[in-house]
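Working notes, structure below.
Omission of a single protein chain aside, the complex is shown with its protein chains in their original locations.
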Amino acid sequence: MAEAHPVGFQWVMEAKARGATVIHVDPRFTRTSAVADLHVPFRAGADIAFLGGLINYVLTEGKDFREYVTAFTNAAELVGEDFADADVEGVFSGYNAETGRYDPISWQMDGAYEAPAAGQRDHWEPELREEHAAFTSDTAGGVGDQAYAPSDPERDDTLQHPRCVYQVLKRHYARYTPEAVSRVCGMGVEQFLAVARAITENSGRERTTAWVYSVGWTHHTVGAQYIRAASILQTLLGNMGRPGGGILALRGHASIQGSTDIPTLYDLLPGYIPMPNAHLHEDLQSFLDADAAKTGFWGHMDAYLVSLLKAWWGDAATPENDFAFDYLPRLTGNHGTYGIVRDQIDRKTFGYFLVGENPAVGHANGKMQRLGMANLDWLVVRDMQMIESASFWKDGPEIETGELRTEDIGTEVFFLPCANHTEKSGTFTNTQRLLQWRREAVHPPGDARSELHFYFHLGKKIREKLAGSTDDRDRPLLDLTWDYPTFGVHEEPDPQSVLAEINGFDADGNHLASYTQMKADGTTSGGCWIYTGVFKDGVNQADRRTPGAEQTWVAPEWGWAWPANRRTLYNRASADADGKPWSERKAYVWWDEESGSWTGHDIPDFEATKAPSYRPPEGATVEDALSGTDAFIMQANGKAWLYAPTGLADGPMPTHYEPVESPVANLLHDQQDNPAREDIDRAWNRLNPAMSETYPYVFLTYRLTEHHTAGGMSRFLGYLSELQPEFFCEVSPALARERNLEHLGYATLISARTAIEARVLVTERMKPLRIGDQRIHQIGLPYHWGSNGLSVGDPANDLLGVVMDPNVHIQESKVATCDIQPGRRPRGPALLEFVESYRRKAGVEPGGIT
Amino acid sequence: MGVRTWLGEWPMFRQATGSDPLGRGAAVQSPRTRALEPRTREADEVVKSVCPYCAVGCGQNIYVRDGRVTQIEGDPDSPISRGRLCPKGSASTSLVTSPTRVTTVKYRRPYGTEWEDLDLDTALDMIADRVLDARRRGWQDTDDQGRVLRRTLGFSSLGGATLDNEENYLIKKLFMALGAIQVENQARI
Amino acid sequence: MTDANPAEMPERFRGRGRGGNREELQVPEAEFRSYYGRPIIKAPVWKNPDVPLYLFLGGLAGSSSVLAAMARATGRPTLRRAGRLGAAAGAVGGTVFLVHDLHRPRRFLHMLRVFKPTSPLSVGTWILSPFATFAAATAATEVTGWFRRTGDVTGVAAAVVGPALATYTAVLFSNTAVPTWHEAHRHLPILFGSSAAAAGGGFGLVFSSVRDNEPAARLAIAGAATELAIDEKMQRDLGMLADVYCKGRAKTLMRASKTCLVAGALGALVGRRRRWSAALSGLALMAGSALTRFGVFDAGIASANDPAHIVVPQRERIRQRQASTETATTPPDRTFA
Partner (left out) sequence: MTLFDAFSGAASSLSGPLPDPSADAGWSAEHPKRVGFFTDTSVCIGCKACEVACKEWNLVPDDGTDASDLYRLTGMSYDNTGDLGASTWRHVAFIEDVRPHGTATTGHMPSGLPALGGSLPRDAASAPPDGGTVDLLALLPDTGAHGQQTPDDERDVRWLMSSDVCKHCTHAGCLDVCPTGALFRTEFGTVVVQDDICNGCGYCVPSCPYGVIDVRESDGGAHKCTLCYDRLGEGLEPACAKACPTNSIQFGDLDELQAAADARLAELHGRGVEEARLYGRDPDDGVGGDGAFFLLLDEPEVYGLPPDPIVTTRDLPEMWRNAALTALGLGAAAVAAFFTGGRR
């Protein structure tokens, strides 16, 4: 955190000054470790073993916060009898070895089918489940026809029933003993126990523990399950929805949170509404039936979606045409970025917009990325600097090796300069869901324009070109609401008008104040329901800047947090079942008996006047179906899920699988790696075999404080480049001895993809680990470099292959294997032969560009 | 400048006549030093902004003079950052005033070996044509089972996560209307 | 170094913390810690040969001016003429080198903004300026034959200032944080003064007739002898800080200087009366003087670049201070040598 989010880290340091214990669990000793109370080094990719070990410790030692667990979680609910745990084998029931996918029907609770609040939805259309399982990667299969029946599952509030979630969980993690954790992770038993004691002693009524993670948890083939494991632990310890608790994702880009909220992601519509999959005879209602829960706040998905459709297609969206629901294109599988690149290489897709993104450096398997771009008809790059992704046809690594020739690359490239953050107004959504409005300070120079300008005018041009078209496929374009007011000589669209559209309007054209005002009858509009309220009262709430010193510590008047300006989600859980704070120290939101409403430091994430004693009547739906203790209001049953009967593609409980490229066998289960992971098996994406002697070392990629991701915003700046001027690898003295690496000399790193060179930093901060009988070396690789800019070097990401998490299709880039040798890498075609010789030795099929 | 003034500005004279005989402070201060003031004081306006690097969302104050950014500093009002910035955030002035920044359209024709210049409007028009062409070529009305797809796979987009919400919104909206499902983002990476 | 017994430390821990030149270390290795062996203070950015030559010329001019005035008084016309020209040439040449040494030479006159007794360079400027004026005026009367009486007066004035010009440069060097210079602040004035005597005397030997050159020879011999002696004492007193004189270019320069001084002094002693040997001796003495300045300059650069020169003496100082606090004696807080 100190490395990549230094200013956020001030609060950690402040907590530390007030007596908090800071524990840093990281394979590397970083600048965070340097000021932590305890640094726990361990093997990259072993996080679930570690977290599972902590869960096991909590359960076997009875350290869970029992009142919290019984009040707010599904611990007491019984899992269906069909469920079979992963156990020694490491595979849950429902796995289909042929398709490599799970059918989650056997994971269901006893007597109830619950819709997930996120993740793998659209499971519920009976006649389509087999088709789904066969060829949609998004859907892990369907379940039975009782899908819509909201019913309470069987439960045992004593938590003793062998099939209750608590016991299932306990059994699942029983094998994750401290000794097992020590063996798998390479950390000492005492070290593990120190962490276990620290977090359990620091959780409960009086104290809370927070977990903070970044892409070190998400860049794995089991990434989603890493986060699940942490959420199970935090829920058991009662650390969710409470001040000083939570699982905090430190996101790495100014508005990457916003990019998921208003997603430029293929599988989502704004506000986490799933994109519709292709089905026979699907209409709006059947989509909602399949994707939306009937209870909890997702029960209003109809209002959110209809308002969205109204925002996009205005008067053309009518009850008669299902509010233009058919205008939305349909998914049939994985169209994530790596699949797109595969299709580019296969010449199935022809054009590509790169908008402030530099995949030639920043994405796993750079060769694959560049090869994709070289096979396009046209490429539009919008950036401030001449990044590698714009100039790959000229100076990419494949030009040097002769794999590609400039004269043979047919890609037409448009480089359009873009405006920077001072040259346009708009909102970023930061890592804590806070929208902050930036005001334009200066006009962009030359041809530089904002993305708002570019896409607005591109849309206008396209609509002009199609004007008068009678082709049905052009209706969505021609009916689109696309008339934003513009200003200035460049006709810049007014970003406030866009934000206002996102916020939404009622039938009279008034700004909506809350998503609870949204209706499914077409009388309201709103582009992203979770952002509704950001333009409450016609005021740009994201532009509020009451100084921090002039308001409470929660600072509700700085910017605007979704939803409804709540700063901590599910904060109803900061009070006990009766609505009283768990402790004075940790009071945050509580039930005020006198006024008959929830109150506190934050805006309650709960219906304001629903008393703790409220119990839903039979047949209640949406929020009415949630009781006064159901704090997790987006969940269909209002409970935090210790066991996830649905929503995940790779199991209801996190299970330790080795990274695909691992130097060791899975010591906890027979199954070596995630059986449901996604591969791209192509010559340009060869994988190192597990436990390969040819590629014996683990490497991990990361950022440095002094640079920013793929370097487009840092490698071109002198003040930053001089601080970290060259690409380097970090190795332990032991590895340096083993491979004759010289400090400040060059090393060549080799994987089945390619070989790259880096300067060597020999440092005691890298530690070899003992895993079983093996000594495992880990190599650190900051990934910021490319061929352009002031500070140059080989891209570390070129070393990586692409293999993905099945839930979110994110690549495993935080751990892989390689070899390392002293000296510089071969140049030109010799590099290809060098890499091929390694593949031969490792028994990997021939690779490269074929 | 009269002799008196000149003499009065001569540090030796001030050494001899003033309170700084050793010539270490007040006596040797130059007129230019005396007139020194922070360049932020000359700013025409101070614009509230947010750091464009990571997602902590530190507040920034942008100092502008004559339509140019002269300084970017942390916004002390921000309850998130309290006026502080990391090295990248502190380099924001360099970022926005970078001399290597490309500010005109560059065009590489198919099989070309060099960049060419292109008018922005022409570029936009060419891109619109290419979008429509790729959309047509990649169009799918239904799949082989007759399921309605109503989409195109002809082109795709990959956005960085430093885009504004409003920008992402327009991208998503336009692509959905085009039937283009392949919209992706750094958030996937 | 109070928290560990060096004897218990592995050999490799006891590095000098320095990259090169280990082979020439003649002093016992001292244990010290440093930041990657990097220098702690900054070495002078003064230019070479500008500054050593300025020092040499200043010394030559200063002593020559006295010789000239005395020669005028005692009726030694060739020595007078040589001294006057030497003083003027030294002053003008020195000024040129001093200005050239500046990284912003056009601002030379900024030196005249202030008079700072804390700055040897400021004081030196205020010495050099009048001296150069007097010496140049004197030399002008000498050459042209005009205003001889005025020339005699300015000659005396120059002679009054001259010795200061010759010795202030010692303060210039020793009033720095460069250990080998600073800790020699008792020796350097004598070294530079005697070196100036050798240079001025040598100049007189070269350019005056054998009839007039005896005072020059005496001054030069005395200067050379004193210089050799004080150099010896300085290096002894400097202790480990003298190691910079025992290696690298400074070692070569100082050895050459000694050779020249000894040869020149001997030559002056026995060969003063022959024009050619007097001239040769004079040249040797001047060379010796110049080489000393170059040697001291180089030694200072090497000292500044050696973190051991900062850390070891300062640690020792701290140790002695602590020891004296414990035993209630006066702390020897300045010198460690």
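Lettered A, B and C in written order, each chain numbered from 1.
To be clear about the criterion, contacts are C-beta pairs under 8 Å (C-beta built on N, C-alpha and C of every residue); 3 or more make two chains touch, one makes a residue touch a chain.
Just so you know, these numbers come straight off a predicted model, no measurement behind them.
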{"item": "In the full complex, displayed partners of the excluded chain", "value": "A, B, C"}
{"item": "Omitted-chain contact residue, chosen from B:S49, B:S78, B:T93 or B:S157", "value": "B:T93"}
{"item": "Chain not shown: contacting residue from C:A216, C:A242 or C:L261", "value": "C:A216"}
{"item": "Chain A residues that touch the omitted chain in the full complex", "value": "2, 6-7, 9-10, 13, 16-17, 19, 21, 29, 31-40, 188, 190-191, 194, 704-706, 718-726, 728, 732-734, 736-737, 742-745, 759, 761-765, 767-770, 790-792"}
{"item": "Contacts of chain C with the absent chain, listed as residue ranges", "value": "1, 3-4, 9-10, 12-13, 15, 17-20, 32-46, 62-63, 66-67, 70-71, 73-74, 101-108, 110-111, 113-114, 116-122, 124-125, 159, 162-164, 166-168, 170-172, 174-178, 181-182, 185-186, 189-190, 192-194, 196-197, 200-201, 214-216, 218-219, 222-223, 300, 304-305, 307, 310-311, 314-315, 317-318, 334"}
{"item": "Contact set of chain B toward the excluded chain (per top definition)", "value": "11, 18-30, 32-33, 36-41, 71-74, 76, 83-91, 93-94"}
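Basically, only the chains that are shown with their structure count from here on.
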{"item": "Chain A and chain B, separation of their C-alpha mean positions in angstrom", "value": "26"}
{"item": "Where chain B and chain C are represented by their mean Cα positions, the distance between them in whole Å", "value": "56"}
{"item": "Geometric centre distance via CA averages, chain C-chain A, whole Å", "value": "70"}
{"item": "Chain B residues within the chain C interface of the complex", "value": "10-12, 15, 22-24, 27-28"}
{"item": "Residues on chain C engaged by chain B in the complex (per definition of touch)", "value": "112-118"}
{"item": "Complex contacts: residues of chain B adjacent to chain A", "value": "45, 47-59, 62, 64, 67-69, 72, 76-82, 84-89, 91-92, 94-96, 98, 100-111, 113, 115, 118, 120, 123-132, 134, 137-139, 141, 143, 145-174, 176-189"}
